[in-house]
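Note that this complex is displayed minus one protein chain, with the remaining chains in position.
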Amino acid sequence: MTYGTGRTYKKVEIIGTSSAGLEAAVQQAVDRAQQSLDKLSWFEVLDIRGHIGNDGKIDEYQAVIKVAFELK
Amino acid sequence: MTYGTGRTYKKVEIIGTSSAGLEAAVQQAVDRAQQSLDKLSWFEVLDIRGHIGNDGKIDEYQAVIKVAFELK
Amino acid sequence: MTYGTGRTYKKVEIIGTSSAGLEAAVQQAVDRAQQSLDKLSWFEVLDIRGHIGNDGKIDEYQAVIKVAFELK
Amino acid sequence: MTYGTGRTYKKVEIIGTSSAGLEAAVQQAVDRAQQSLDKLSWFEVLDIRGHIGNDGKIDEYQAVIKVAFELK
Amino acid sequence: MTYGTGRTYKKVEIIGTSSAGLEAAVQQAVDRAQQSLDKLSWFEVLDIRGHIGNDGKIDEYQAVIKVAFELK
Amino acid sequence: MTYGTGRTYKKVEIIGTSSAGLEAAVQQAVDRAQQSLDKLSWFEVLDIRGHIGNDGKIDEYQAVIKVAFELK
Amino acid sequence: MTYGTGRTYKKVEIIGTSSAGLEAAVQQAVDRAQQSLDKLSWFEVLDIRGHIGNDGKIDEYQAVIKVAFELK
Amino acid sequence: MTYGTGRTYKKVEIIGTSSAGLEAAVQQAVDRAQQSLDKLSWFEVLDIRGHIGNDGKIDEYQAVIKVAFELK
Amino acid sequence: MTYGTGRTYKKVEIIGTSSAGLEAAVQQAVDRAQQSLDKLSWFEVLDIRGHIGNDGKIDEYQAVIKVAFELK
Amino acid sequence: MTYGTGRTYKKVEIIGTSSAGLEAAVQQAVDRAQQSLDKLSWFEVLDIRGHIGNDGKIDEYQAVIKVAFELK
Amino acid sequence: MTYGTGRTYKKVEIIGTSSAGLEAAVQQAVDRAQQSLDKLSWFEVLDIRGHIGNDGKIDEYQAVIKVAFELK
Partner (left out) sequence: MTYGTGRTYKKVEIIGTSSAGLEAAVQQAVDRAQQSLDKLSWFEVLDIRGHIGNDGKIDEYQAVIKVAFELK
């Protein structure tokens, strides 16, 4: 990548969920987005949420992120 | 749907317009988005705007919303 | 376009970069988005950023914008 | 109520849901909050969301509001 | 209206109230603003609030909006 | 004032300054606005700023507020 | 208090009013909240507002604050 | 749970702390809130903060969250 | 101007448009506002938007600004 | 100071505390910042917080401010 | 530390990066800031971002934080 050349990126909002924690939820979103979008470059976390199970334990993290990729 | 399984959702920003009011504008956005996206799960209203006609009456509501659907 | 008819728009987030300044970066984003999306109607600037070269001069403007187009 | 006297209010965040639309969802939240809180004075809408059914129609509005009441 | 010509708009913040609901409160603000301002072009909803009566029913919606009109 | 009747308010943004402190700066804004607007009903503080003199003391508070009044 | 031990706090939103100024309005909110909540630890000011009397003088400050206390 | 039925939820703001990291701090808040509130349904992370010990290591994460539960 | 004296300013929200770019759009708003308001002191840019013509080129910049002037 | 000349300012975030109230807390931050920074020009209040003592009285105001000074 | 005494803190914005996850990125920022600033007291997370490698895995977390320390 060379700065100063005209490049274009697109950002898409994705939510990933995982019982394994915040970082696993982010990786889940990245993994799935990768299948239908071009090679992803970076992500930004917008919101962190989660679900609480009947036993009072957090049974799911939900990571609302934006992923960005270059439009070549 | 089972909490704790790895799921992924995508959110897309849509604007619907309607002369019939706010809720009709939201439904307009949902209806049209449904045609080109997968089955929608939920929506979030971001902004409510509208146009005012020559007679001083609101002749159009504009609902800026995000719609979300699961990436299966 | 007639107000009061049911219309639908979609907004997409794009980043354009240019060494020539802010407005060129916005136009870069619009030009490239135009290739894969329908005819664009308007844009909104979300963020203005840039890179600083080794000589201390701004060698790239980065315009984070949303572009909107009608879903016909 | 007389301005300038020392009064105190408390605000509580409530979500109401209704299939009948936004205003019914707000009223649902107000009705239920009324049962366990003191006499409510006003509300503020924070977020408007909703669920989309299998038929693509909005089957539920969700109104996130704050309700306020005086601590006498 | 032709895009690209130099035009100027002014935005003014108005609150309308109505016992009949949100849209009536917005129309109330538009109607009254119309009397002392030029022909209004559009509005944007900033905040939605309301008053709760002694019977626990919402007896007034308050719509905080901005109205815009061209400075010719 | 009776809730549920159609009323309309206008909000105007004013900055007042005073060497005597924050509350005096707010009152300065209210006093001056009162001269050219209708009877004011309430105010909301948006920003608090100030100037620092050569002796390192705050020599001026600046209160950015909105004042509201009924359009009768 | 020892950092690193598991502690839990709750925040509650309170509005205090006073004719004597901003700080008195905050103290009013704290005083009243203290009667029905546990020992308060700190507060955060969210909004500062007030009412303007018929003589054009501020006759009431309204401080919207959050108070926090430990859940032991 | 059936969408479209009138349900009501309440959100409460809680801070949990833990020396073990962010997720432990969130779980601490959820665990303690569970004791005095009804069965919790979900949480939203508002702020992430922490304390730094004399040895320059983070000795405590502080998670400011909202927890939500149904008012049945 | 002397700091510490009681002064009052008013801010008004204006939108200027121009095909010549962002700065021309800001100047357009300032020029027109100047005709009906007192001598303007400063401006703040709130939003930058624009229209895209049929040829895919930006044919209009829209600058949403606030202009401020002293109420003498 | 002459407008239109190229000048540069730096802003630094400071928190001042005082038992004497909000304005004393702001002045405390300004006084201390003055010792290690160049001559300060202005300040902006970002957040107002405080501590509540065992007797339920506010025993400390905390003013989070930005101070600005010219880089000559 | 005694509440009510005049104390002053400074906040500085730092970004730490780490391949090991979010908390390691925060600790990286704290560790490095410690070398050139006084003893740090607390941190606040402003933004969480990261880079995605060619294999589609997150190869770097970026934590944008503010660190605070007392100006003695």
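Quick notes
For reference, chains read A, B, C, D, E, F, G, H, I, J and K in written order, and residue numbers begin at 1 within each chain.
Everything below uses one rule, namely that a residue touches a chain if its C-beta (ideal position, glycine included) is under 8 Å from a C-beta of that chain, and two chains touch if they have at least 3 such contacts.
As the structure is a prediction and not an experimental result, all values here were calculated from the model.
Within the complete assembly, C:54 is the residue of C:2, C:36 or C:54 that touches the hidden chain. Across the interface with the omitted chain, chain I contributes residues 22-23, 26-27, 30-31, 34, 39-45, 67.
Summarising the interface, chain K meets the missing chain with residues 12-19, 24, 28-29, 31-33, 36, 51, 53, 59-60, 64. Although one chain is not displayed, its contacts with chain J can still be listed: residues 3-12, 66, 68, 71.
Here, only the chains that are shown with their structure count from here on.
A count of contacting C-beta pairs for A-H and for J-K identifies J-K as the more extensively joined pair. Averaged C-alpha coordinates give centres for chain F and chain I that are 22 Å from one another.
Mean C-alpha position of chain B lies 32 Å from that of chain I.
Chain centres here are Cα averages; for chain A and chain G they lie 38 Å apart. Touching of two or more other chains is recorded for residues 12, 22, 31, 51 of chain F.
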